[in-house]
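All protein chains but one are shown in place.
Take a look at subunit A:
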Amino acid sequence: MNKGVLNVISNSSIAERIFRLEVEGDLVGCMTQPGQFVHVKCGTGIDPLLRRPISICDVDIERRRLTMIYRAEGHGTHVLSQYVPGQPLDILGPLGEGFPVEGRKVGEHALLVGGGIGVPPLYYLGKELKKRGVRVTFVIGFGTASQVFLKRELAELGEVHVVTLDGTAGIKGLVTDVLTEEYGLKTSDWDVLYSCGPLPMLRALQDTYQAAGKEGYISLEQRMGCGIGACLACVCPVQEPGEGKKYRKICSDGPVFAFGEVQLV
């Protein structure tokens, strides 16, 4: 965990309200675990005041470059979307516990399921899994065709299934509609599931596949204060309290949790 000033290399729109931001600096050297996030100070003044948590999409350790993909949704991310190449950006990170990839074996098959702005961290995860000889299949869901991004990049790592709510790109429906025997992605075909996206999607995946006895990990999102575990703003209750643990902090115990670890409320 550290804090640094990184220089913006590029910052441009790649889909409806979606921006791809690349920054360069020494801090990138420690961003080795997929699924972690960075806490970004958007602007230099007091409005917005708090940092914004943004997932790590890709890291190039040798070139000291970090890629983030974010949605310009509120005030902070709108300010961020105005950054131009050469501008310094104050970043805290890498933060949190990411997706566990240690121990995955050559020849295993991992299913990576993302929804909307939950898709970016799956890219770095897919790269790390592929490096370990794990076969990766992506299922990514969006609202409509103009919101689809990263499809081409993910396709370089494995099979990609695109789903949109209105059917304007890929299959019409929800990501869970693709994860059916009729569609061809049989539960018995894959060994582990990693997911990031809207809460109802994560809940559906956990409910279905935890019951089926599958190993799986989900990445959560919550409004944060400090991002390092001190303010207790982003807590979630554990599924079965034990050993004194009744809640987990999304920023520092997560954002990634194993199936069944926390209640998805």
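To be clear about the criterion, contacts are C-beta pairs under 8 Å (C-beta built on N, C-alpha and C of every residue); 3 or more make two chains touch, one makes a residue touch a chain; residues count from 1.
In the analysis below, contacts and distances are computed from a predicted model.
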item	value
From "Dihydroorotate dehydrogenase", "NADH-quinone oxidoreductase subunit F", "Copper-transporting ATPase" or "Alkylhydroperoxidase family enzyme", the hidden chain's UniProt protein name	"Dihydroorotate dehydrogenase"
Touch criterion as defined above, residue of A:I14, A:A212, A:C231 or A:A258 at the omitted chain	A:C231
Residue among A:L50, A:A72, A:I171 or A:L185 that touches the chain left out of view	A:L50
Residues of subunit A in contact with the chain not shown	1, 3, 41, 46-51, 75-76, 92, 222-237, 244, 246-247, 252, 265
